[in-house]
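Note that one protein chain is taken out, while the other chains of the complex remain in position.
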Amino acid sequence: MQDLPDQLANGLALGALYGLIAIGYTMVYGIVQLINFAHGEIFMIGGFGALTAYLWLPDGTRLAVALPLMILLAVVCAVLVAIGAERFAYRPLRGGPRLSPLITAIGLSLALQQAVWAFYPDAKKARPFPQIGGGDFDLGFVTVSREDLFIFVSAPVCMLALGLFVAKTRTGRAMQATSQDPDTAKLMGVNTDRIIVMAFAIGAAFAAIAAIAQGFKTGEVNFRMGFIAGLKAFTAAVLGGIGNIYGAMVGGLVLGVAEAMATAYIGDIPGLEQFGGGSWKDVWAFILLILVLLVRPQGILGERLADRA
Amino acid sequence: MGDILSGGGDRPGLSERWDALPRRGRQLLVALVGCALLAGAAVSVLPAGPGKSRPAHTARHKVPYPVHSTRIGFVRILDVDARNRSFRIELRAVTKDPVLVRRISQEYQALTMKLDPAQAVMVRPERAEPVWVRARVTSCRDLPVRARLPFLDITLRNARASQDLSFILGDRYARALDRVFRTVCGPSSRR
């Protein structure tokens, strides 16, 4: 157990990444009650956007210079695709049966994946992602790799910005209003269409930042990276209470730490040797999800949905 | 061309054509085919070796690296001397080009090996050459037991290059070696 601080750091880094993606699921769901299964692919496109920015820059550009541009292009790509998806795939179906947008989302997810696979140069296999390089930071009780620093800085900044935005700005309050009751909000003069686009855009921007973090972490981006990450983030959103932005981050952190702990320690428990390690961590993460939902069906920070429906 | 004509005799198309030929034509053709067959046989016999059917040979004049020309197999272990903890290994080398076996060792910590007699062994393509190695167990503590694929490190030199290669001698060698270790160090040497 002496590596507990390190494993906690691993789990938090992974969890913050899940949390950032989960924001997108939770915001869209909170406002239009749509599970945007294509969100994982938006995340993936963000990763390719960042890679493109890096490839455009001349060789040998310092990462300190490249990183802002990478973030910018990643966010722009992801947001554009998300807005496009909302405009052309989801909006025509709004007000239709609940299942139609869901199926559309799955189809869109496949289409985006295949589009990147087919049209991005050399994307049929994993593309290497730039690395920060250099050793790790040894803080005495815990060592953190430089790549993980990115997520440890960006996740709190993003959360703070989002919290302030939702609580303090006009648009943020309009967002809250729309999520509570879209029809009344509309009657009060809120442009709900614009709010919905905003929700998609913010989710996409956060996913793009998460994608850069993932690129740093794993050293690659590939056209399938959105599937598993999206699934995990969706789980995090449900775990934290879907519809609640802080819940999404909390859910992500809980899930990430649970995965790290399961990988690290389950195998040490006598009798559970064969259920430990990296290949069983997902099973334990989902067991945790089921347990939490048994006790709190609305998720960790979720509110009862009885008054909605 | 020869084999197609002679091989395709039972096809109707050809036999009809054959009948249609004038007598002299037939004789000429038979003679030609005969010549072609002879030539073909000569060509296939001359460069001995099975089925060299690769296209586009370049660098033919070069001798291949020892790794591709030489095979070394295990024959037996003998002269086991339990007191001195030593034994001899007989190997058998075959090669396509002349090669010099310069050094043999097995990288076990508790085992030393050298050629016996101590000078390098010349192996020629004509016949298999026995290669003798004297081995000594220096310590019974670190000997592996029941290892499946022990290999010898052998330095070979031929006209092309000198190479340091591993020869994995297979199951029989592994078991023979194991038996020697047990004889020399007692059955309970480890595990």
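We call the chains A and B, going by the order they appear; numbering starts again at 1 in every chain.
The rule is simple: a residue touches a chain if its C-beta (ideal position, glycine included) is under 8 Å from a C-beta of that chain, and two chains touch if they have at least 3 such contacts.
Convention: contacts and distances are computed from a predicted model.
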Among "Type-4 uracil-DNA glycosylase", "HEAT repeat domain-containing protein", "NADH-quinone oxidoreductase subunit H" or "Branched-chain amino acid ABC transporter substrate-binding protein", UniProt's protein name for the complex chain that is not shown is "Branched-chain amino acid ABC transporter substrate-binding protein"
Against the chain that's been left off, what residues of subunit A make contact? List them.
-> 2-3, 6-7, 10-11, 13-14, 88-89, 91-92, 111, 117, 124-126, 128, 131, 133, 135-136, 138, 143, 145-148, 214, 217-220, 222, 224-225, 228, 259-260, 263-264, 267, 276-282
In the full complex, which residues of subunit B touch the absent chain?
-> 3-4, 7-8, 10-11, 13-14, 50-60, 62, 64-65, 67-68, 71-74, 106-109, 142, 144-151, 153, 163-172, 190
